[in-house]
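Each remark here refers to the structure printed beneath this line.
Only a single protein chain was left out; the remaining protein chains are all shown in position.
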Amino acid sequence: MDLGAGLDTASAGAPAYSTSETSGTSLDLGSSDPVTPPGGTSLSLDAPSGAVAPAASSSRHTLPAKHDLGLPTIHADERRLMTEHEPVVELTRMQSAAGALEARVAVANPSEVVLGTVFETADGRESLVLPGLAQQGPDPRSPIFRATSSGVAVNLRHIRGINRFLIFAVPTRPTKQMPGGTVAVTTYGRARLELPLVAGPSLGAQALLTAYVVEGRLVLRAEHDPYSGTLQQVTAAYGYRELSWRDPYTPLV
Amino acid sequence: MAVSLTKGGNISLEKAAPGMTNAVIGLGWDPRTTDGAPFDLDASVLLLGENGKVRQDQDFVFYNNLTGDNGSVQHQGDNRTGEGEGDDESINVSLTQVSPDVARIVVVASIDQADQRSQNFGQVADAYIRIYDADDPHNADKGVRFDLGEDASTETALIFGELYRHGTEWKFRAIGQGYAGGLASVITEFGLQVG
Partner (left out) sequence: MSPMAKGANIALRRELPDLKGVVVGVSWNTGGERSLDDNLALLTVLVGADGRALSPEHLVYFNQLVSADLSTAQLEQALGGDDEQVEVELDSVPDEVAKIVFVLYLSEGGGSSRTLGQLRSLVVRLLNLDGGASIISTVDFAGGLGNETALKLVELYKHNGDWKVRALGLGYSAGLAGVAKEFGVPL
C-alpha cells in the first residue's frame, strides 16, 4: 500500500491564499496528528481496524493493509446533501471501482458554467481536463478523466491509476459571475452526493470536491470553499503545483 | 439422503421405498438468472407394452397430454421457467391403477427447444429429477435422484429410469442415459413419430 504520494501532496491542501478559516478543512492525510474536520469525522490511519488476517498463514496470499477510516458511507440509490457540517463521504472499494464517478451541474442556464478536474495519477503526474481545452486525460487514447459541457466523469476501471483529483467549476460568462445551482456527483450504484453551487462573483474558478484514493477507497469531500481564484490559484491552493500555465486561467495541456 | 444416481447406474428403488403403490416423479430446477431464453425443462413418461413400444400416442404423457391410461398417470402441469420452490413439475403414477398391458413406464427429463436456444442441462442451476413414494412424501429424499447438471451436463434429454412390473409389484430401475437430441430423439425410440 503506497499512501505516500497521495498523503504528501494532500498535506499541501490548505489553500495558500486562504485565511485560517479555511485551513484544516481539507483532508489532511499527511499529518502525523490527524485533524478532525468539521462534523467530527476523523481520519486515523495509525491503527489497523479490527479485521485480523485469518489464521491460514500457510497461504501464499496476503492482504494489503486495511485501516478503518471511520468516515460516513453512502449506499446505492441514496441521496445526500454534502453540508459544511458533514462534507465527507468514503466510498467502498466496489463503489470506488464500478463504472464512472460522474459530476453534473444543474443550473437554470447550463451554458453559464462548466466543470473541470485537475488530477494526479498514481505515477505522480498532474494534468487537467476542461471542456474546450482538454476533453480527456491523462492519455486521450486511454482516458481516465473526461470533461464535456454537461460535466466530468472519472472512469473508475482505472482507480488504481489515480492518487487524487479535484473537481472545480468555471463560469463561462465574461463577467465570471457564477450561477447558483447544484452539482450532483453520482456513483455507478446511483448513490448521489449533492453540492451547492453558490451564485455570486468569482475570480474564475471555484473548488467543489476533492477526492483522495486511500487504500483503494475514494474519500470525497465537498470543499465549501468561501474563496474563488484564478484556475491557477485554485489548483495550486489544493496542492496541484506541477502544471504549466499559458495565463492564470489557462493551463498548458 | 437420496440415493444418488450416476450416469449409467442401476439402482433399485425397492430398498428406499418398498411396496410403493403411488409414485411421484419430480423435476426441479432454478430459474435462469442470466439473459436469454428461459430454461424450460419438461418431465414426461412413456407407457410401454410388452413389445417396448407405446400402445398409442396417448401413452406419451407430457405437457401437451397431461393424463394417460385412464387417469392412472397424471402430469400436474407444465412449468416453463423453474419458478417456485421444490419440484417444479411432477407426475403422479397410481401403480395399482395402471392397465395390465402396460409393462413398463419410462421416465424422461428434457429441455424444450434446447437446440434452438443452445442449452444443455449443465447450464441449468440445481436441475434434478427424482422419484419417490407419494404415500411417504416427507421422505421424498429417500427416493432416487439424478442431478441433471452433473452427470448429463452436455445432454438435452435423459432417460432417468423405468418403472417395471415384478410379479404383482412395481420396481424402479435407474438408467441415466443421456441424449443430445432433446425429447424427440428419445421418444422415437419407443414408437412415436414426431411431427
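Order of writing sets the chain letters: A and B. Residues in each chain are counted from 1.
Everything that follows uses one rule, which is that a residue touches a chain if its C-beta (ideal position, glycine included) is under 8 Å from a C-beta of that chain, and two chains touch if they have at least 3 such contacts.
For clarity, every value in this text was computed on a predicted model and none was experimentally measured.
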- Note on the structure: Among A:L156, A:V170, A:L195 or A:A236, contact with the omitted chain is made only by A:L156
- Message: Need a quick check: the contact residues on subunit B for the chain that isn't drawn.
- Response: 4, 32-36, 118-123, 149-150, 153-154
- Query: For subunit A, which residues touch the unseen chain?
  - Reply: 51, 53-54, 56, 58-64, 75-76, 92-101, 141-143, 146, 153-160, 187-189, 216
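In this text, only the chains that are shown with their structure count from here on.
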- So how far apart, in whole Å, are subunit A and subunit B when each is placed at the average of its C-alpha atoms? 61
